[in-house]
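The other protein chains are all here in position, but one chain of the complex has been omitted.
The block that comes next holds chain A.
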């Protein structure tokens, strides 16, 4: 079979070549199919270009489609040969009675992407845009961005035609494609192409009711970027969008939610806003229990954004976010996150009970996250503090090896102790932790342990020996651990000066040789201070923190100023990664320009939205401040009752900058 001997592929091509040029139609067709099959698996069959396009003379649609597929794939490699196809395309577009053939031709024509062929394309394209058949029109309309991408210089007349079409087109599907196509061009071009007016809005709203689900998505997506002129217009558009909340396609529903959320800011009528929230919430909840987990995931990723705008939207619905045993972990992670976000002073017990169950899960990352969340809730709500600690202590009792969750346990316990020093007594927590200190192996966890040993030295048996163990390995520790060891070592020295003189000497000796300049600097500071005035160090290092627990519930994920842009892009890839489009895509032009224009133009309205947000936040803050004040009072009263056996100093809020930084790191929302 192979004329050219050993090269098998060559032989196959040769055979195909023969079949393609065979007189028998069926044989030709089989050969074309084989060519496509080779193309699919990645073999180069571009050499057969001429033979393949010769087969175009047949009117068989299936074969035509295959050949077009072939041409599209190789036209850029063989632009000169591709010219030969032009006549076929033009013939199909102009002469064929069959609208499917006309549409197929113009669709493929646009995909050739060879600049010098495009000039032959403009005229037929114009014809197709004004074709009688809507199927041809909807295809032609999508052909424009294809041409625009390759040869923008040819396009101005066609773009004008599109703008006119937007005015007069009545078919819903064509309109939807038209909007999408013009948006694609806007992204490349950076200039506004769609000129909105009330008549067009009216038309688009009508088209939403009539066109296919994808068209509905395009139109709703587009309208979500539009800024309504006034409250009345916003109200009308929202009213017409509401029915979409009942569409079976989750994306249609989601786009409707997005549009409504964005337009809410423009409404004057407060009652209406409340009513709308009531309607949106059940619809969203249905999406959250959607049986396709991938879709569920995208919705979950966007919930934090919605929550930032409407913290009350899922007020009594925390159960919706309970994890099911068999769910994929990427869903569980998101649900856990959201649960912490919507945890409040009313439902924290419910949330904590649920989290207790997750501690037994198999996945260490998930358990770690659960522990972190428990710590977070304990920090946010004073009433939850004791419960959180007892859950963590219960977990600590069963620890038998250095797992990932155990690391998080130390970190969270340290943070909780910082919030309320007296917790060391709760359920013997300190004792239980001390027994498993050896399992700390991550830098952050080790540094937490070092802090615990220093802080509670007086309640820990053999704390000095423990510290000695740490200091023996000082130089191989991480920077974070070294810094904490320094402070803790100094603390210990202050508490037990006579026992620790050798220890502190060893510590300073090792620390001043640290590779890390921060560590060296701090060593010298402590050294000097200790040698001049130990009292100052006492005041600095050893004292019960008062008012240092400035932990606020902050569910903000986005800067308030970015919220509107984020909302407009809800559901997009950038939003999924919790970024703004221009942060993820460097080349996005139009959205930025558009945003800036919109900002200037809509300055008044835009200010309103942040104000609302700020109000909400202010309320939150007020509540928190009240809580904090209460808590501080409680703490103070407790502290007065408490006798500290050795030292009882007041401490400045930031005892060392590094620790303060640590706190921020830990509490950054994931």
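The definition used in the following text is that a residue touches a chain if its C-beta (ideal position, glycine included) is under 8 Å from a C-beta of that chain, and two chains touch if they have at least 3 such contacts; residues count from 1.
In the analysis below, contacts and distances are computed from a predicted model.
S.K.: Missing chain, UniProt name, options "Lysine--tRNA ligase", "hydroxymethylglutaryl-CoA lyase", "MHD domain-containing protein" or "aldehyde dehydrogenase (NAD(+))": which is it?
M.R.: Cross-referencing UniProt, the chain left out corresponds to "MHD domain-containing protein".
S.K.: Of the residues listed, A:47, A:73 or A:189, which one is in contact with the missing chain?
M.R.: A:73
S.K.: Where the complex has a chain not shown, which of A:212, A:312 or A:536 is the residue touching it?
M.R.: Of these options, the touching residue for the absent chain is A:212.
S.K.: Write down which of A:17, A:310 or A:329 is the residue touching the left-out chain.
M.R.: Only one listed residue reaches the unshown chain, and that is A:329.
S.K.: Identify the residue among A:79, A:250 or A:534 that touches the chain left out of the display.
M.R.: Final answer for the missing-chain contact: A:250.
S.K.: Pick out the residues on chain A that sit against the missing chain.
M.R.: 33, 36-37, 40-42, 59-62, 65-66, 69, 72-73, 76, 97-100, 103, 107, 110-111, 113, 133-136, 138-139, 142-143, 145-146, 149, 171-174, 177, 180-181, 184, 187, 209-210, 212-214, 217-218, 221, 240, 242-244, 246-251, 253-255, 282-283, 285-286, 289, 291-295, 297-299, 319-320, 322, 324-326, 328-330, 353-354, 357, 360-361, 398, 400, 569, 571-574, 576-577, 581, 584-586, 588
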